[in-house]
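Structure record follows, encoded as structure tokens.
Missing here: one protein chain of the complex. Every other protein chain is in place.
Letters A, B and C name the chains as they come in the text, with residue numbers starting at 1 for each one.
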């Protein structure tokens, strides 16, 4: 794999590298790690790369790698830059025949997203978006329990993603993460809703198999001087008639990364929380609540296939993230061998990315509207 | 105390009796326990009352007790009937000089509520409404922490009250509780929002000291054939600029009685859940999360005053309910002695009840409106 | 009921009164509340008792009450004094025909306990010991699950009771509870083992239906200058071959009242913790862990019979304690009516109290022994 972004001082780049390396199936062979070529070089050294595989920019990387013999050249590009630098390298990589795995949200705006969808369709290359939370084994279990009808017809979904790290005006200090995420020029039309609200939207639709059909949003910039929303509450309606709530906040003082979803069906409720990801509560109407556990013997094969160690040995964020990389690699591998990829090893796609961008558009529009419901 | 309602087969009547008796400050001396005089008689026997203190109806009870000498006659009336039978006995009791403690919501509609507010003001009698959840010691602690500025300025409130007991059409069976609560003629304009949404509204305003200034509601009857909402999601705005979410549901399959509130300020977040009521999480921005505990040595006097046993000896729903009764009794006692009641021993009032009725009106109106925001 | 002890400044007396009153089945009609007659008088006033029913001492109370007509006189004596003052009033009450409910441990030493057992047998009066933790609904459920074979043959029991309140030398201050509990003249042969270790022993034997057959104890007085154990660890062997651990500590800094038991059978494990008493974890070998809940629809009748309110409305320590009083009262009531008491409404007996006293003897002996095992 060749990486775009993720040099010294970056956060998510390191996560992608660890996730890629964990299973011994993927090697980092080259990169353009920074818009600053000097920093890129130093970062390359950190990763034990030979100097000639550390490039000045993504264009150079893609063009040069393309010329290398198969087996030596990178198999795919991993894009870990801020939002406004997703589209450029993704497009360029696809145009030159490289598979792409890209951090979320897919792009800076919906127009870019649509173009990427077309390009993926045209090139038939593999494109993965790291909505990593869907990589957790018990998220797969929840999805399967819904699919198999275990909890009946879904009536209500409550998905929430409170964080507290932007409670103060952190961007006024030199905090790099805060700076670009609160900047409309680099983050896009939304702040918290783009950064974490899209994770919540993706998770809800992934597990339920439903689509949000309309929404009513109240977006807020609670910290004075902030240009993008740092908090938002959204009423939801789903295409099967279910209702729901989504909220995302980065000013929820004292919260870490508390993504949580509850789904209520006619037979049972499900509850999963990212901060204790190895537990899935199944709340039956007529039986005691059951605790499903990562690695437990009662999981659907789709869930079991995303676990590496026995029950009671906690798996976390990096393992879930690694599942996206592993499945992406298996997909490419199947294509290379001319086989049909196993649908069990799924991952978020460019279409999911487009849907996320449209979600951003819709919540922003609804946030400004005086009408209650906005169609989605 | 004399009780209206709460005979054999009732639910909340028994709760009121246990709550009243717990501290040895209140005795049940008479009652009109049922609209069926025979049932009332039998119920009176259950409670070891002499036959002459068990009355055919509340009018008889109030008129006869009034004639008894002080010291022997009841000191106040406890009303534990379904919603549509709150107003009658409450009004009659007040008109004849008796203090009243009444189950929530205050009345069948807002007009009745307003009349009761006037009557209480006029008679200067004590009126308590059993929004019992505010009786928990750690709810008092949370209120005090807000009041003292410990968590800074409030920015966001998330209050929720999911239950699952009406997931199926229970009212189609002979279940008494389900029958009247889903019946517009006995319950009022709202179902779940009246029954439990008002608890959530009351709790949020009680702890924060804020008032909801506008709201946007999505009310639903998710079970086919049900006439009143059994589920609802509400966006909130508070009078200090904070935003919020309130949801209440009785079709949240597998949930018991999961009232929970989270409050985020500029310095810390608070979290309290009714089902584990002896724990209050305080999530500081710059310090580890602290676990405040019922009976712990770190509580404000207002919280400590509502605990009966040392930390680690769990106190529950009945104890919280008993705090309402105890404080109501202390208030009456202070009045009798010509003293000023200690504000520490507070309880929900008739004004809180009116506010709850107006909340019902507003969410019902908003639920039908195409406009986003309804003023409150 | 007439009470011995429990006047102003006492702790457990108030608990007994609330427990007795909760269900409206028992009235406090008289008492000898303190060894100081003046304090006794004042306490009587606190409880709204007529002066002539507040006695100088228990002898007076028992003799005078005996002369009152049936219906007016107390039905039983409740003893809530420190350990060294259990035997006297218990014996005197039994000798004069009164049923007795007594705080634990049963007596100051085993000789007294044996005498009480004989006296109860002879008089056929009802005697209850308030090992209150067995009054929790889910403790009953656990007992029934064992009895019905749900968890298979028991192999291991881990019961623990850590508290932290004696971490410092609290008895050196004027703290009344600490003073008598650490004093060999008032507490008996053991400190923590008598005060809370006996609760642990009682709980383990109650739920499992097994008997401890031998033990190996390490008792410690960890705080300098303390004369009785404030901490102890005990290896257990049960009469069916199961092994176990019991520990009790009052120097476990930061712990509140963390009685907890885990029982492992050949089919499943059980876990119950007093501080979250409304949850019983059932850890199946081949199924997900199940969460049984107080008031849930899946409980044995024996458990359901000890719950007052629906699931999700937490019941606590006082409710469990009240179950002992309620069952004691039902037993007396059945006797009065010449009926056989329903075994479902059980309570700890004088024999359980003797067993607790023998447990104290054995752990103290073992603590001093160089041999590993002491027979029990």
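General remarks:
As a working rule, a contact is a pair of C-beta atoms (placed from the backbone, for glycine too) under 8 Å apart; a residue touches a chain by one contact, two chains touch by 3 or more.
Being a predicted model, the structure only gives us computed values, none of them experimental.
Within the complete assembly, C:167 is the residue of C:35, C:109 or C:167 that touches the hidden chain. In the complete complex, the residue from B:298, B:342 or B:369 that touches the missing chain is B:298. The residue touching the chain not shown here, chosen from A:56, A:114, A:308 or A:358, is A:308.
Residue C:252 is the one among C:21, C:61, C:252 or C:311 that touches the chain missing from this view. Which of A:36, A:60 or A:276 touches the hidden chain is settled by the complete complex: it is A:276. Touch with the hidden chain on the side of chain B covers residues 282, 286-293, 296-298.
Not every partner is drawn; the one left out touches chain C at residues 151-152, 155-156, 158, 160, 162, 164, 167-168, 216, 218, 220, 222, 231, 233, 235, 237, 243-245, 247, 249, 251-255, 262, 264-269, 282-285, 289, 369-373. One chain of the complex is left out; on chain A, the residues touching it are 11, 14-15, 17-18, 21-24, 28, 47-48, 163, 165, 255-258, 274-278, 293, 295, 308-319.
Note that in this section only the chains that are shown with their structure count from here on.
Set against the C-alpha centre of chain B, every other chain centre is closer than that of A. Among the chains in view, B has its Cα centre nearest the centre of the complete protein Cα set. The geometric centre of chain A is 43 Å away from that of chain B, both derived from CA atoms. One simple way to say how far apart two chains are is to compare their mean CA positions; for chain B and chain C this gives 34 Å. With centres taken as mean Cα positions, chain C sits 55 Å from chain A.
Looking at chain C, residues 293 sit in touch with two or more other chains.
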